[in-house]
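Shown here: the complex without one of its protein chains, the others still in place.
Chain naming follows the written order as A, B, C, D and E, and within any one chain the residues start at number 1.
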Amino acid sequence: MQIHLLNPNTCQAMTLQMAEAAKAVALPSTVILPREPEHGPLSIECARDEVIASAALLDEIQKAETLAVDAHIIACFGDPGLDAAREIASVPVIGIAEAAFHLATLVSYRFAVVTTMKRTIATAEHLLGRYGFEQQCSGIYASDLAVLDLEQLSGEHYELLLSDCRRALAEGAEAIVLGCAGMAYLAGELSGTLGVPVIDGVCAAVKLAESLSQLGLSIAKSGQYGAPYPKLFKGRYQHWSQR
Amino acid sequence: MQIHLLNPNTCQAMTLQMAEAAKAVALPSTVILPREPEHGPLSIECARDEVIASAALLDEIQKAETLAVDAHIIACFGDPGLDAAREIASVPVIGIAEAAFHLATLVSYRFAVVTTMKRTIATAEHLLGRYGFEQQCSGIYASDLAVLDLEQLSGEHYELLLSDCRRALAEGAEAIVLGCAGMAYLAGELSGTLGVPVIDGVCAAVKLAESLSQLGLSIAKSGQYGAPYPKLFKGRYQHWSQR
Amino acid sequence: MQIHLLNPNTCQAMTLQMAEAAKAVALPSTVILPREPEHGPLSIECARDEVIASAALLDEIQKAETLAVDAHIIACFGDPGLDAAREIASVPVIGIAEAAFHLATLVSYRFAVVTTMKRTIATAEHLLGRYGFEQQCSGIYASDLAVLDLEQLSGEHYELLLSDCRRALAEGAEAIVLGCAGMAYLAGELSGTLGVPVIDGVCAAVKLAESLSQLGLSIAKSGQYGAPYPKLFKGRYQHWSQR
Amino acid sequence: MQIHLLNPNTCQAMTLQMAEAAKAVALPSTVILPREPEHGPLSIECARDEVIASAALLDEIQKAETLAVDAHIIACFGDPGLDAAREIASVPVIGIAEAAFHLATLVSYRFAVVTTMKRTIATAEHLLGRYGFEQQCSGIYASDLAVLDLEQLSGEHYELLLSDCRRALAEGAEAIVLGCAGMAYLAGELSGTLGVPVIDGVCAAVKLAESLSQLGLSIAKSGQYGAPYPKLFKGRYQHWSQR
Amino acid sequence: MQIHLLNPNTCQAMTLQMAEAAKAVALPSTVILPREPEHGPLSIECARDEVIASAALLDEIQKAETLAVDAHIIACFGDPGLDAAREIASVPVIGIAEAAFHLATLVSYRFAVVTTMKRTIATAEHLLGRYGFEQQCSGIYASDLAVLDLEQLSGEHYELLLSDCRRALAEGAEAIVLGCAGMAYLAGELSGTLGVPVIDGVCAAVKLAESLSQLGLSIAKSGQYGAPYPKLFKGRYQHWSQR
Partner (left out) sequence: MQIHLLNPNTCQAMTLQMAEAAKAVALPSTVILPREPEHGPLSIECARDEVIASAALLDEIQKAETLAVDAHIIACFGDPGLDAAREIASVPVIGIAEAAFHLATLVSYRFAVVTTMKRTIATAEHLLGRYGFEQQCSGIYASDLAVLDLEQLSGEHYELLLSDCRRALAEGAEAIVLGCAGMAYLAGELSGTLGVPVIDGVCAAVKLAESLSQLGLSIAKSGQYGAPYPKLFKGRYQHWSQR
């Protein structure tokens, strides 16, 4: 199968890094198509970034649809544009936050989210509420690292992350969900050091996409995720007209 | 004071219609600046439309900030882009859905939302949950009218709306919240016919914006709504770079 | 318009103080009719006080109705007797707690309540639950000041309040809701010192009452807030008979 | 032990009727002291009635305290004035709604409330929320009988009640909670006819009061239910001053 | 009446101890039949123990039914096997956790649970959720005492319990619910020392069982608690076949 791994941040180095993590866990028969939007912010760290990235990533979903991919992964922990992408797609669309939450609840009683900027805590809270995992999450911990600091993590920054993980475990968590796609490559090392399950959403989403494919389960198009109504768009979005 | 009345739909006729409703309830000293984005969908009826309109409307918020407006109103019932707009703005930003909900709870024990497309019910549910008004809402009723049908409403379509209102009242509502900015001009007539409070969010938002202004209350910029972090944007969004 | 500003505490000095705050934000065309009940406790600080004040204030609602007021404000942060007053009234009745909560959510992501007696925390919790603002409130802070201490606040007591506000902000609040009508006159000073929005319910309610009036929205009388059933009352309440 | 059975309705015939039901289930060593307030509405059917009755019943709680009773029962299904009464009392105060709910959950998976006026449904909903029994209640059914119709129930009215019970059972209830103190005497007959548990709050409260007494459990006075603060009361409530 | 007091732990010394507590509060006319299962764990301290004890205790429920008891009490704070026991029983089945919670809410605004092993906190949380008492519980405190340590409590262990109680009170509780049947005999002493209501579920359940009996209320058998469907059981459970 082909999985469209879409990094909503326009930082290509980050895309390559997460693609590596994705390929490492994919089945041999799975092809990972890593992409990032042409347009939009280098990293997503506040609501403005998320709104703009959401609009930009829809173009990539649309393009990938013409390539007959079997699933799309939206690889930013805020799951930006997820509902809209599902309207456009004919195959499953999986956000990495939801993917990580689902698997975390299978292996632990309470998990914590360890993330980057403090301001993204509100996004994580919102997602936990939307997906129904509020009770299973023991807390959200933010070190105020910038997303792009993760690419080439200094020793000091790694220690910051590690100490957030340790605090989370001391305060009741039994597993750690990494709250940023840029942390994908850290899951193995952190899990080894901490001795608890550490779940990265990018890898989790790859396995869930494969699972759905092998079960023959595709996206329900009969209701909320039905195709958008054709209509006129103006200006820089006119390519969406009549679609 | 100056109120930036921003219609996220790019349909100018709709902007003019809602501006008229806004002006009719504004104080003499209030100036209404009606706008719609240059870019984006003619109407907002699904998640794709909302995501694109959200990105597009941020440009208008930014522009209006340079005009020293005293408040922004986002005049689409999904309150698209509200959090992002609040990051960019230095003055209050009010969504018409929240505005309508607030006032509805002041005059009734249970209100109903009467809206257009069935698919937008999920958006309304989401907003009720976010703002905390789930218990005060007795139901959401959608006639599957298109948003642009509202501009020049046929008799038949008006009857559809009216019958949704009547069903809502029969099923426990005591007041009606109109679930689309395009219905603003209908509030008076519907209220007269039905004999119950009918709340339009555009007009509600105008009065709330004036209220905040007269109380000297502006937007909290110390936390979640602080200015976005400066960063690089690519492609059609590069004008957001370094802001 | 005429607004009946009803202080449920029988302390006239407090009434005058809040009337001054109300007049300062009212439109020139708004007349404020400040009143307090003839009967009942000097201040409301526990459930007994609230129950008795609720019964006493209904008489004032009834009297003011004969004066053709356009709205009633119940100016005690517990919103005592609100539902009952709405049954009796033919025009909107607004509690100052709900008024403050509504406006606080328009200008902040999370607000805190700073109030007087610790025991009133339960009342505030109850109101947040009833109105649906539990998630938007980051905490309730009580300094155990007596309500009547607020009238002529000593420097020491002011510092107590200020330190509660500062703790609230440090613990996640972005705005402060003042939890007692007796604090109305402090909003400006506190906001200036703290640099965040400080919302007083008395002033908030005045603006909401004006808003409803200008929108032509009155109270829904078709259901829960319909007129009470006529019946016999005994003893000191016999004046309610057959009404 | 002595139980103060306080009917907040001022209708003495109703007091006598519920006293009979109470005595029928009380232990031989239990003395029932039935009372109703001197002041207030003949029956409680809306928020105004409840507010006034709440204030009036506090006098009776205070008087009964001087008689060294061992528990107070507030025998109106809205549990009016419960928190305030607990502040004044030195012994347990039990509302009949809470009493009925507690016992209903011990003998059934889902219970329904069958009550009188439609408008009291909101009160029952509020109580279910406050006490935490929302999930265990399958529905609230109101026949719009007046409270005083219950005293000498016509055959037609009895059929109305019976048909509400039958509808409740058909829609998922396994037990019936009677939603008015005036229905106390009907529990046995209804249970016989319907073949399911029928719980009357007056009798339930008597047994719970006895239970607490025999366990040596009295009311917690260290916090929310501590004695009210002494203060000045004006007018018809001045007897509360300095207490 | 006869009450089957079933200790799901197979430790007979514990059964005798709780039987003593039960008899001390029972009416003279009540006969307490203390039992523990033939099979299963000596104490219940994790999910495995609870699952096995639940299966084992059903045999005792079945046996006691043939003795014409009037109620069953499941005397372990996790209320193990409660739903299943209610299917088998023809008379009320009461768990000691629910019993304690019910009475605690009658005498306090907020209660805390003081229990043994930390791991049982999840069970207590689950029960509070199931019964609807989440809001009334201010916290769950676990000292990591083993259940069987309670039988002959050392001075040091008693101090541990006491200090948990004191912490609970300092953090907002007004009453203490003892979170283990093995603590039944400590309620009086703790209450005397602490000066607040201390509720033991064994004694609470005895009084609730008597209450139901005197009210003529038995278990609803028309729905969820109807008799199990007859079917084949294999191996060590074949005695359940065709029942």
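Here, a contact is a pair of C-beta atoms (placed from the backbone, for glycine too) under 8 Å apart; a residue touches a chain by one contact, two chains touch by 3 or more.
Being a predicted model, the structure only gives us computed values, none of them experimental.
*Asks:* Quick check: which displayed chains does the absent chain contact?
*Replies:* Across all of the complex, the chain we cannot see touches A, E.
*Asks:* For the chain left out of this view, which of A:I74, A:L127, A:L145 or A:V196 touches it?
*Replies:* Checking each option in A:I74, A:L127, A:L145 or A:V196, the one touching the absent chain turns out to be A:V196.
*Asks:* Who touches the missing chain here, A:N9, A:S43, A:T105 or A:S143?
*Replies:* A:T105
*Asks:* Which of A:Y131, A:Y158 or A:Y229 touches the chain that is not shown?
*Replies:* Candidates A:Y131, A:Y158 or A:Y229; residue touching the omitted chain: A:Y131.
*Asks:* Since one chain isn't shown, list which residues of subunit A touch it in the complete complex.
*Replies:* Contacting residues on subunit A, toward the hidden partner: 25, 27, 92, 94, 98, 102-103, 105-110, 131-136, 169, 172, 174-175, 188, 191, 195-197, 199, 203-204, 207-208, 210-212, 214-220, 222-225.
*Asks:* Which residues does subunit E use to touch the chain missing from this display?
*Replies:* So the residues of subunit E touching the unseen chain are 10, 37-43, 45-52, 54-56, 58, 81, 83-84, 86-88, 117, 119, 122, 126, 129-130, 146, 223-224, 226, 228-229, 231-237, 240.
Rule of thumb we're sticking to: only the chains that are shown with their structure count from here on.
*Asks:* Going by C-alpha centroids, which chain is farthest from subunit E? Tell me that one.
*Replies:* Relative to subunit E, the chain with the farthest C-alpha centre is B.
*Asks:* Taking each chain's centre as the mean of its C-alpha atoms, which one lies nearest the mean of all protein C-alpha atoms here?
*Replies:* Going by the distance between chain centres and the overall C-alpha centre, it is C.
*Asks:* From the mean C-alpha coordinate of subunit B to that of subunit C, what's the distance rounded to whole Å?
*Replies:* Computed from C-alpha means, the inter-chain centre distance equals 28 Å.
*Asks:* Residues touching two or more other chains, restricted to subunit E: which are they?
*Replies:* Only 109 qualify.
*Asks:* Given which chains touch which, is the overall layout a line, a ring, a star, complete, or other?
*Replies:* line
*Asks:* Touching pairs of chains, all of them, please.
*Replies:* Contacting pairs: A-B, B-C, C-D, D-E.
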